[in-house]
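Omission of a single protein chain aside, the complex is shown with its protein chains in their original locations.
Entry: chain A
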Amino acid sequence: MFRQGDSRIEAKRKNTINPKRKQFANAQYQQQEYPFRLSIYQLPPTADITLEQFEQWAIDRLRILAELEACSFRRRTGPETSDHMEPLLKKYLPLNANPASGVVEDFLKAERQKDHYSHWILRLAFSKTPELRERFARVEKRLFELRFQKSYEEEKQAFVSSLDFDWETVSVEERAEFAEQLAAVVPRRSDLEDGFWFKVDWERVPELVQERKVFLRRGKAYVPAREQISMVVAEFTTRLEKALEQTARALPRMDEDDRLMPILDHISKSFAMPDAALADAETAVPGAPITHSTIDTLARQHFPMCMKHLHNTLRKDSHLKYSGRLQYTLFLKGIGLSLEECLVFWRQSFKNKTDDQFNKEYSYNVKHSYGEVGGDANRRGKGYSPYSCQKILTDAPPGPGQAHGCPYKHFAPDSLSSLLQANGVDDVTVLKGVREDVVQKRYHIACNRVFEWSHQAQLKKVKNDGSWTGTDLEVIVHPNTYFKRSYLLKNSVKDADDSDNMET
């Protein structure tokens, strides 16, 4: 009879009445202009994008973030990280500076839009738990830092002044007045002459104050341009952290669960394992003749020791236990073996099983690994990702009769040596090196050592002719990378030599 509640209030007025809704009151539904390369992502995106874009952009950014995180895990220095990230950034998340003309062209806008949207998508995905939020803020901060450092001076200035941080530029007169003090703060003369000085409340740069890296006067900190980055980054992080908490609060009220939520769920799960974001496209070698019949040859030549061991066990016993099958299947999927070929491969390998047994007990697992069956069709995507070294190293170790895991970690030193020798690693120094690495628990170093030894000739060649550079020669932390690199090395050298009789 008497209708009560919101419905009686006309829509326009609701915003002002319900403070919780206020944030939506004047949403800016316009296309953003992206005048600068960098952004601190203040405004949420409001334009339409397709679901595919939504997912793809998120995955691309995630890949970058995961890689950045991996860099810090490996304790790479700043310049190393920057060198390592540059090609990856170019590939997945390019972000170019304004041209000299100052005209922001469409392709630049598109890049920036992708950067902007992907950031906001990942915010949604990673705001759920405090741990995820903290981790996301940390890597985003690192990405921002990296990009900021790479920017040109003018660009930085323009960007910083656009941000409306209440920073004051120190006037020339003031700089002259405190010339002596300012000179005492910066170690090099050049920093004093060129570059700007900023004046902010000292509370904004506590870490610079603590280190006595700024000149202080009456509560204002005079910050040299060189240290600007720490201010911008601090500002970026505090804002992001705040925003993430807001997002976390808003998330349960998001009126959406059958389109975006599955994607977001999937994304946040894969972020839980940094290297798992490595997708099939990354490891597969296009055009390589990979069929069930070539696996034997490939295994001998290009597989890392863990996969060789699985393969040999399979050949010996005509069987692998579940964990081994899973690890191996995903690896095979990763190198580009199609589902059909994979099924044939397993069928032939399990010689002692009848067709009926195989179909009943094993083919399902294989299909499931490829994402063909099982679970919610929306959620399973392309099945599981191939296991990274980290995953293999941290998963349950192999028990009796099991062959999965990492031989470098899970084998006793003596068994490891004989395994290596059986697979053609006979160099004494390499074996000794591996033994030392293993004692120090540097399993991936051991694996890389074997890789470098068995490909030394080709590696030397590509290094000499300069066809392979920095990132191509990075430490291997994924079995599929091992395969791909090994395969490419062999074939590129083969092409050059023009004399080969490899698998064709």
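Worth a mention:
As a working rule, a contact is a pair of C-beta atoms (placed from the backbone, for glycine too) under 8 Å apart; a residue touches a chain by one contact, two chains touch by 3 or more; residues count from 1.
Everything below uses one rule, namely that contacts and distances are computed from a predicted model.
For the chain that is left out, the UniProt protein name among "DNA primase", "39S ribosomal protein L13, mitochondrial", "UDP-N-acetylglucosamine transferase subunit ALG13" or "Cyclin-like protein" is "DNA primase". Within the complete assembly, A:A184 is the residue of A:A184, A:V439 or A:L473 that touches the hidden chain. Interface note for the absent chain: among A:I49, A:A97, A:L163 or A:V209, the touching residue is A:V209. Residue in contact with the omitted chain (choice from A:R175, A:R217 or A:R239): A:R217.
Across the interface with the omitted chain, chain A contributes residues 180-181, 183-185, 187, 202-203, 206-207, 209-212, 215-220.
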